[in-house]
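Here the complex is missing a single protein chain, while all its other protein chains stay put.
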Amino acid sequence: MKVVVWNENRHEQTNQVVADIYPKGIHGAIADFLKEDNFEVRTATLDEPDHGLPDDVLKETDVLIWWGHQAHDEVDDEIVEKVQKRVLEGMGLIVLHSGHFSKIFKKLMGTTCDLKWREADEKERLWVVDPTHPITDGIGEFIELEKEEMYGEHFDIPVPDELLFVSWFEGGEVFRSGSTYKRGRGKIFYFRPGHETYATYHNEKIQRVIKNAVQWANSSDTPVPVYGNAQPLEQIREK
Amino acid sequence: MKVVVWNENRHEQTNQVVADIYPKGIHGAIADFLKEDNFEVRTATLDEPDHGLPDDVLKETDVLIWWGHQAHDEVDDEIVEKVQKRVLEGMGLIVLHSGHFSKIFKKLMGTTCDLKWREADEKERLWVVDPTHPITDGIGEFIELEKEEMYGEHFDIPVPDELLFVSWFEGGEVFRSGSTYKRGRGKIFYFRPGHETYATYHNEKIQRVIKNAVQWANSSDTPVPVYGNAQPLEQIREK
Amino acid sequence: MKVVVWNENRHEQTNQVVADIYPKGIHGAIADFLKEDNFEVRTATLDEPDHGLPDDVLKETDVLIWWGHQAHDEVDDEIVEKVQKRVLEGMGLIVLHSGHFSKIFKKLMGTTCDLKWREADEKERLWVVDPTHPITDGIGEFIELEKEEMYGEHFDIPVPDELLFVSWFEGGEVFRSGSTYKRGRGKIFYFRPGHETYATYHNEKIQRVIKNAVQWANSSDTPVPVYGNAQPLEQIREK
Partner (left out) sequence: MKVVVWNENRHEQTNQVVADIYPKGIHGAIADFLKEDNFEVRTATLDEPDHGLPDDVLKETDVLIWWGHQAHDEVDDEIVEKVQKRVLEGMGLIVLHSGHFSKIFKKLMGTTCDLKWREADEKERLWVVDPTHPITDGIGEFIELEKEEMYGEHFDIPVPDELLFVSWFEGGEVFRSGSTYKRGRGKIFYFRPGHETYATYHNEKIQRVIKNAVQWANSSDTPVPVYGNAQPLEQIREK
């Protein structure tokens, strides 16, 4: 299975706190733990040509992971359309944290994807509300993060196809923090945690969720629908 | 309640069959039966300035009905964005038949909205699969249309929030022909029937479904979420 | 519209705190505020003959509200089956708070309906996650209750058809506290708040939710499916 970890990779260049937590970038950290599970992993970043996503790479990618924040607007519309097309063709997509405001996520959702937020070193608890789902495998009842940025409802997304996690925050908010969507032949997972100034992607349970999600988002040999003008059954043709 | 019936209004100008069935246009026919239920109805068409949807009209519209087919591409992107914004703010949207390929529907869905089709004068039966829903009020178990264009699965839409009707076609296909979606504060209903060369919008049950849908899609005083940087509970502020 | 408010009515007899908050019983308090909206309201309690739900009453009830806690087991199985039958026929059902463990709710859900709980005078915030829904009308972004019993995830229910509220609790838990279900022709709303030792049902927003839910749960003239051996279309009969 071929996985591409895409990262804006800007905070890492300008914020020493972030650079210290993620010396190889957020993309590097995620790629590293995914390799433990023997996925074939590469990374791609905003400032590479084609944002690191030329056609031949996109074409053979099974699952794409997306982290972005301050430079959503710099992502080329044409690349976004190509990514959307690949998702509809069956490529899995995992959108992390501030990626809720990425062009690709908004395009696939059709809504503003807006939310409440607060940076106040708050405790977060991600409660599992769907204990049947493979993405929750090995996680236990909840994940506790000592300090994270708060994201609060209302989260302006379509009703998720599946709601897996609901977050509790110290300051009084809740958030639908793990949700799945189907678009075309592709599967999408949005996962809330991962503010750049915290070591969230070093947390083993968070890593487990992302590994599970990659496995889940990969589609294999599901039907390829045919669209357009269609032939009827013989009986009606002969009428 | 203020309703706007939008129609491309092109087939009516060039195809005598259509003009004979809908002398006042498809928009005129729909507006006429909606007026029976005392909705405040106006119409809007593609070739009017701003496609008949200037800001002041859009702003006060509670429910917008959309019929388009051959000229989807001529709809101005800016108008489409304004309509999307209004839906997310709470305006109801009812998309009819070939409107599945309209810019506004595709933008709100995030998928291709593609499907199978065939023009072969086939019988259609729309079976009610959700007998709790107000949109099915007064319809009975199914609606039978002697002749309609066939639309067949796979229909490339997100999983509907609610699936109300499934169509059977003589030639061997099925179709999810009545489905609802929530986007932002707005409610959306897609309803399949209504090929321009058939008298579908003169059918009383079809009219009843559209009347019910207008009533359902109108939102009243539901919460207006606040987005952005948020204050915590006092207890955490004082920490 | 005819509404019956059913209450176990036992805490009111044995606990002075409860009796002081609800001098006319929880059922009396709920009935009183529903009457403000001109619903035709009656009450029914466990210790009446047929638990206050004889056949002729059930038959003409449009919406039934259910509050129970310590005496779920004393509810007669035959009455429970009759209530289930009426729900499937189209009667609305609103299940409150500890009613999650009532025989009727468990029978309609097919799961244990178990949850976490704690009595610790905790603050609860019910956040609206679906700002399109008529049940949230007039509520604003959230409802805050100074003191309530905590209910926490995992809540062992089927995936709700619609999730309207998610609760935040001071002690670190979240809960899907407002959810809707369709069963047969009937609509069901589960609403979490209402521990007997707090004045929750005197809260105006809580009252508004229950009033909205009664309106929503009432079905009118939706299709009455026919089951069993069915005739085919003529064309196949003649084959």
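Read from first to last, the chains carry the letters A, B and C; within each, the first residue is number 1.
We take it that a contact is a pair of C-beta atoms (placed from the backbone, for glycine too) under 8 Å apart; a residue touches a chain by one contact, two chains touch by 3 or more.
The structure presented is a predicted model; accordingly, all values stated were derived computationally and were not measured.
S.K.: Taking the entire complex into account, which one of B:51, B:106 or B:125 touches the absent chain?
M.R.: Here the residue in touch with the unshown chain is B:125.
S.K.: Check the options C:13, C:70 or C:112 and report the residue that touches the missing chain.
M.R.: Here the residue in touch with the unshown chain is C:112.
S.K.: Residues on chain A that touch the omitted chain in the whole complex?
M.R.: These residues touch the chain not displayed: 90, 123, 128, 130-134, 136-141, 161-162, 182, 184-187, 219-226, 233.
S.K.: Which residue numbers on chain B touch the omitted chain?
M.R.: Touch set of chain B with respect to the missing chain: 125, 127-131, 141, 152-155, 159, 162-163, 166-169, 172-174, 176.
S.K.: Identify the residues of chain C touching the omitted chain, counting contacts across the whole complex.
M.R.: Residues in contact with the chain left out: 84, 88, 107-112, 114-118, 120, 122, 150, 152-154, 156, 158-159, 161, 170-173, 181-184, 223, 225-233, 236.
Note that only the chains that are shown with their structure count from here on.
S.K.: Just give me the whole-number Å value for how far the CA centre of chain A lies from that of chain B.
M.R.: One centre to the other, that is 31 Å.
S.K.: Could you work out how far the Cα centre of chain A sits from that of chain C, in whole Å?
M.R.: Here the centre of chain C sits 36 Å away from the centre of chain A.
S.K.: Would you pick out the residues of chain A that each touch at least 2 other chains?
M.R.: Each of 152-154, 159, 172-173 in chain A touches at least two other chains.
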